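With one protein chain withheld, the remaining protein chains of the complex are depicted in position.
Note that the chains are named A, B, C, D, E, F and G in the order they appear, and that numbering of residues resets to 1 at the start of each chain.
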Amino acid sequence: MGLNIYLSGEIHTDWREQIVEGAAGLDVTFNAPVTDHAASDDCGVAILGAEPNKYWHDHKGAMVNAIRIRKGIADADVVVVRFGEKYKQWNAAFDAGYAAALGKSIIVLNPPEHQHALKEVHAAALAVAETPAQVVEVLRYVLTGALPAGQSAAAE
Amino acid sequence: MGLNIYLSGEIHTDWREQIVEGAAGLDVTFNAPVTDHAASDDCGVAILGAEPNKYWHDHKGAMVNAIRIRKGIADADVVVVRFGEKYKQWNAAFDAGYAAALGKSIIVLNPPEHQHALKEVHAAALAVAETPAQVVEVLRYVLTGALPAGQSAAAE
Amino acid sequence: MGLNIYLSGEIHTDWREQIVEGAAGLDVTFNAPVTDHAASDDCGVAILGAEPNKYWHDHKGAMVNAIRIRKGIADADVVVVRFGEKYKQWNAAFDAGYAAALGKSIIVLNPPEHQHALKEVHAAALAVAETPAQVVEVLRYVLTGALPAGQSAAAE
Amino acid sequence: MGLNIYLSGEIHTDWREQIVEGAAGLDVTFNAPVTDHAASDDCGVAILGAEPNKYWHDHKGAMVNAIRIRKGIADADVVVVRFGEKYKQWNAAFDAGYAAALGKSIIVLNPPEHQHALKEVHAAALAVAETPAQVVEVLRYVLTGALPAGQSAAAE
Amino acid sequence: MGLNIYLSGEIHTDWREQIVEGAAGLDVTFNAPVTDHAASDDCGVAILGAEPNKYWHDHKGAMVNAIRIRKGIADADVVVVRFGEKYKQWNAAFDAGYAAALGKSIIVLNPPEHQHALKEVHAAALAVAETPAQVVEVLRYVLTGALPAGQSAAAE
Amino acid sequence: MGLNIYLSGEIHTDWREQIVEGAAGLDVTFNAPVTDHAASDDCGVAILGAEPNKYWHDHKGAMVNAIRIRKGIADADVVVVRFGEKYKQWNAAFDAGYAAALGKSIIVLNPPEHQHALKEVHAAALAVAETPAQVVEVLRYVLTGALPAGQSAAAE
Amino acid sequence: MGLNIYLSGEIHTDWREQIVEGAAGLDVTFNAPVTDHAASDDCGVAILGAEPNKYWHDHKGAMVNAIRIRKGIADADVVVVRFGEKYKQWNAAFDAGYAAALGKSIIVLNPPEHQHALKEVHAAALAVAETPAQVVEVLRYVLTGALPAGQSAAAE
Partner (left out) sequence: MGLNIYLSGEIHTDWREQIVEGAAGLDVTFNAPVTDHAASDDCGVAILGAEPNKYWHDHKGAMVNAIRIRKGIADADVVVVRFGEKYKQWNAAFDAGYAAALGKSIIVLNPPEHQHALKEVHAAALAVAETPAQVVEVLRYVLTGALPAGQSAAAE
């Protein structure tokens, strides 16, 4: 068994790199949105023509980005959705809802202070983590059955 | 043709009432989440037993609320998603993503200052409105073909 | 058995009225797009705000109209797609493809001179008619088993 | 991430070759209908037997071609639909509708004079291009995040 | 609970009438193909124009009949497929396969001498009956829990 | 909003009656399997002919019962699965898995001593109750927003 | 583009071998049912235990064979259904209906004398052939665009 994983959400920290590096050696493939903020905002007008109106500037870009995002989520076995500490991050919650309706397994990664505001998103998740390392351990366990080093489990 | 409409999102203003009243006389039915904030937060523990841990307190409630929300969206022809001026509102964006993956027609209702942050949600919508009255006019046009009073349209 | 029928395509002649009147007494319901050309073109800007750019003017309207069209096709048992003698009529062919992918029963109504250009659309249809009266007779037969008056059928 | 792309529509110019060549080096695979006009028209009767009636001559061919077209669209992540300057091109619009109902990402490629007549098709697209080079740039960005050379993007 | 039932297959005996009459008083609705053999064969050409070639004569009719058959099966909770003693009856087996792929509950009604030849069809059925009265008793039990008069059942 | 509810599982106590009576006045409809144990075991052979082999005796009955069960679950918005204190009850767990794969909202009703053995079933549920009264209260809240009498909720 | 093809139906002549050999060099893979008649009839009881009753003997075998048949059709892009000159061949018609409901491209291969009896099956097909060589030519054209040697096509 291998897993295809889509890494959705916050683009300002290195959480994706931490997960990809932590998962080295596992039978996993990763996809993600374009994480270059400027390119992501401007891709529509840079390729398809300028728009004086900011709404359509954003709209053209969001639709081009949707080609990649939809493909990434549709192909995924697991969607990891990261909520950072700042910004509205409605695109992350949107991806979570989209993935939930497609029946994808969802792992949410968020700081504990967002717990109450994320309760509806958590209700659609199979795991809620606070650190990228926990996400890696979930993937490792799912693929190999191995628990984190130092954890002993006792059957009842 | 009649339309079943789910009104998702912000629960602190009377936007739902404005739409329901404005749509009087149209062939529409409306559904919505439980909008009593306290009941919505506590329904899980009130019915199924207390939880000392806030996460599980919230989780139990969010899952009970999901019974209503999923039914409401699944039955809907149109999902109106309202973003207010405050709070994280990740549940609204989650509903929008969920509705998008199911192929529902989406109308987003938000103040203009949220435009940039909502661009991925807007990219999945068929209409973006700033006022409840505009939502009503969209519904009226879709059902009857009538444009707002005072609007003249000229065929080319 | 009753049939819900969506009448897609050309809006410049009274073919819809002919079918609706001809089908009087049958267990049928009909839906159609908004056929007021001016309203259909301008609905987006009339309700949601003017656009100086013609592309976005058209886009806003086409997306609002899509709410009605998608609902009409999704609910239909039979989609009748009418191609008239003039104009590009790409929206009609688009509706036919959309209906085909959803597995709807399709009846195409077109003048004989369009036969070659419509061969891919015809290949997805269960009936190809040249007159609204033929469409009515197909509906009458499907619902009641009755052939047109004056037609005698002999079993082999 | 790789993309499978179906190139639908106009067969009289070399737009497909331009896209395939432009996309050299990207992780893409392309499919397309049979673009030999004569073979495409006559395949049914050439293989399965002559038909004196032009309608059935065309019908047999259109159905054989449908085997290839349906496979091509069903397998595609992205469907590019090209409208040229001449002919009815209802097959292109039909493919666009078919792809839209399957939830495929659609890129429309058309000359600007067709903008108004294509507004319903555009409403189902994630990108609207005027040149094959723009289609290539969309694919490059979606796969690599790279914007066209000479385009600078500035994050807000 | 009510059941919508499609009665597919043999059209030369009164098995449909026996089932409909036997089911009087149950919460059931029935649909069926057009059972007038001559009308069913000729409907295509009678409405849409004569065909000198017998294949296309038949084809036009079969496609018009398909509008009714697909609707009947798509709406059904239970599809009863009757095989009589004579003829090829490939349409009956085709309907059974079509219904099986849609996940419909299938009841097969056939004389015992066809048992071996129908084993693949039986493998997709939830009940195999030899008489219309048995079909009625299955429907009565499914809807009311009542077993046939004179049958005593003893719990273990 | 109304809810269609399927009551699956244990047939030896009056839990179904308690829920139906408790839900009086709510906009709900209920379905359930045949709960007459003897009839349920023998329906196949009583209608379709005796089987000397106990396996096929049981098989014929289980397949006839499946007509009702599949219809009941397919039509349901909510599936309540009750596990009693005795017996294997694999049919209840089977129904829960079947409902889960169809995306139904699941409420599990079981005595606390079965908690550990049911953890995989609970992981697919939106509510886990210990008494029929709790199930009623969940339904009442979902439909009306009302919490149980005596429960006070305080918004944060 | 490659094609996966399921070869359903008659098992008494070498039509499968003719198609497989004729298609040498094309990008195709073939699947088929077990065509050893004796093994196919007896597989159930040979592996899972004898049945004195012929119905259950057949049933056990038909269900084991269904594992292979369902997989073969589910994976196929094209289902070729062969009707020979003898026997009931209801399994072939059942496969055709099953494939039709899944939206598979269907090619029917039958002698001309069965034309009328197969009209409902033909109505679901994209090609109707009389010889295995024609099936090969359809596959060759679909994959390569090449018409049979000696056939000249002239564009209009």
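We take it that a residue touches a chain if its C-beta (ideal position, glycine included) is under 8 Å from a C-beta of that chain, and two chains touch if they have at least 3 such contacts.
What you see is a predicted model; the values in this text were computed from it and never measured.
By the contact definition given up top, give the residues of chain A that touch the hidden chain.
Residues 1, 3, 77-78, 103, 105, 125-129, 134, 137-138, 141-143, 145-148, 151, 153-156 of chain A touch the chain absent from view.
Residue-wise, where is chain F in contact with the chain that is not depicted?
54-55, 58-59, 61-63, 65-66, 69, 83, 87-102, 114-124
Residues on chain G that touch the omitted chain in the whole complex?
31, 34-44, 46-48, 60, 63-64, 66-68, 70-72, 75
The working rule: only the chains that are shown with their structure count from here on.
Sharing over half of the contact pairs with A-D by residue number is what counts; pick that pair out of A-B, C-D or B-C.
B-C
Per the definition at the top, count C-beta pairs in contact and tell me whether C-D or E-F has more.
Counting C-beta pairs in contact, C-D comes out ahead.
Averaging over Cα atoms per chain, report the distance between chain F and chain G in Å.
Once rounded, the distance between the two centres reads 42 Å.
Please work out the Cα centroid separation of chain A and chain F, and write it as a whole number of Å.
Using C-alpha averages as centres, the distance is 36 Å.
Show the residues in chain F shared as contacts by 2 or more other chains, in ascending order.
Residues 103, 156 of chain F touch two or more partner chains.
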